[in-house]
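Heads up, one of the protein chains got dropped from this complex, but the rest are sitting where they should.
What follows is chain A.
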Amino acid sequence: MGDRSRLCSVWLGSETGILKGVSLTRKQAFNFCDTRQLSRDQEVRVLSWGDPPAESELLLGLVDGTVRTFSTEKGAFTDARRCGDPQDGCFAGLAALSSSTLVSCTENGAVRVWAEDSREPVTKLEAGKTVCRMRQSPVSRNKVATGGKENGLKIWDLQRPEAALFSAKNLRDDWLALRRPHWVRDVAFIPDSDKVVTCTGYHQVHVFDPSTPQRRPVLEAEYGEYPLTALSLTASGSTVVVGNTQGQIALLDLRKGLVCGCLKGLSGGVRGLQCHPSQPVVASCGLDRFLRIHSLEDRRLLHKVYLKSRLNCLLLASLELEEGAGGQVEGQAEVKEEEEDEDEVWASLEQVEEETTKRKAAEKDEETQKKKKKKGKD
């Protein structure tokens, strides 16, 4: 089990409670779950790394309020902690402060810091009535950002839980002098600066800058007509990838707020999006039970994996997704499928290949056109 988990470069949590690890080099997907006891109560809501630089432990936040730890070295669940009651709602965010403390946030706005082996939280924070997402700042571990429905972006310092460091103001009233509705769905901290980018359920993307006295968004951009559910920043920090409930994923440029391009392929709502920290690659998962990996430079689909349950969240490991990704794409001309059936190993992966040279694509087009003409004549 340990060797399988060490191979996996993408981790996903599903609605059936199964933790899935996908290894793209070996083109296999593995299920890691507790014996044969599956239940909907163990639906995985949030995934995060337990020890950020080393990335050998995963924290899973489940629907019934427990947080389980999974070790990638051993390939098994090592710990389960009770962090809050199910009445508080499902987890909206989970992050590790250090190797033994973690901070969790439920949908009712209860942000709690849990130390190891204690039933009661060390610090308690109320972050509004509904919180859809809580994220930790990669720069300073004590800062977290929360946002929810009719609950604007708030940045908290966990060591001073009385008041928020930054609390965003709602947008100005619209041209009819009506209050603008506000629904923060996902939050991300922009690297190398203080800024925070959020995406809303009213198909807007906002950038806030806490260092300026302006509490309203510094940049506002819109995409589509459906609520944006997931957000991820690219490694460079100037583009953001957003996904909405219809499965449309777009790349937005943060300097002007314009759409750079869209990623095709998803047919269901996007639940999880993450850009790879070093490679120009983005992984997306959603309600259509597929994991898709797109390349950010040419927006092509690199990998598509069918994982039989609806997927809630995903995590990318910092290591290389697959060795020699460029070389493999050119060499192969067929779609390969490998299947292995073992007790707990589900392997079904299809590598989607498209012709790399433009000439080849043009020739193909000509061929299909000729065929169409022939059919028309007959």
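Keep this in mind: a contact is a pair of C-beta atoms (placed from the backbone, for glycine too) under 8 Å apart; a residue touches a chain by one contact, two chains touch by 3 or more; residues count from 1.
The rule is short, and it goes like this: contacts and distances are computed from a predicted model.
Chemist: Which listed name, "Histidine-containing phosphotransfer protein", "Pyruvate dehydrogenase E1 component subunit alpha", "Centromere protein N" or "Ribosome production factor 1", is the one UniProt assigns to the chain that has been left out?
Modeler: Checked against "Histidine-containing phosphotransfer protein", "Pyruvate dehydrogenase E1 component subunit alpha", "Centromere protein N" or "Ribosome production factor 1": the hidden chain maps to "Ribosome production factor 1".
Chemist: Please identify which residue in A:Gly84, A:Gly147 or A:Gly201 touches the non-displayed chain.
Modeler: Answering carefully, the residue with contact to the hidden chain is A:Gly201.
Chemist: Of A:Ile18, A:Leu296 or A:Leu314, which residue touches the hidden chain?
Modeler: Only one listed residue reaches the unshown chain, and that is A:Ile18.
Chemist: Using the touch definition from the top, which of A:Ser193, A:Gln214 or A:Ser267 touches the missing chain?
Modeler: Considering all chains, including the one not shown, the answer is A:Ser267.
Chemist: Tell me which residue among A:Arg26, A:Lys74 or A:Arg289 touches the hidden chain in the full complex.
Modeler: A:Arg289
Chemist: At which residues does chain A meet the chain that is not included here?
Modeler: That gives, for chain A, the contact residues 15-16, 18, 31, 36, 38-40, 201, 225-227, 229, 245-247, 264-265, 267-269, 287-289, 306, 308-310, 346, 348, 350.
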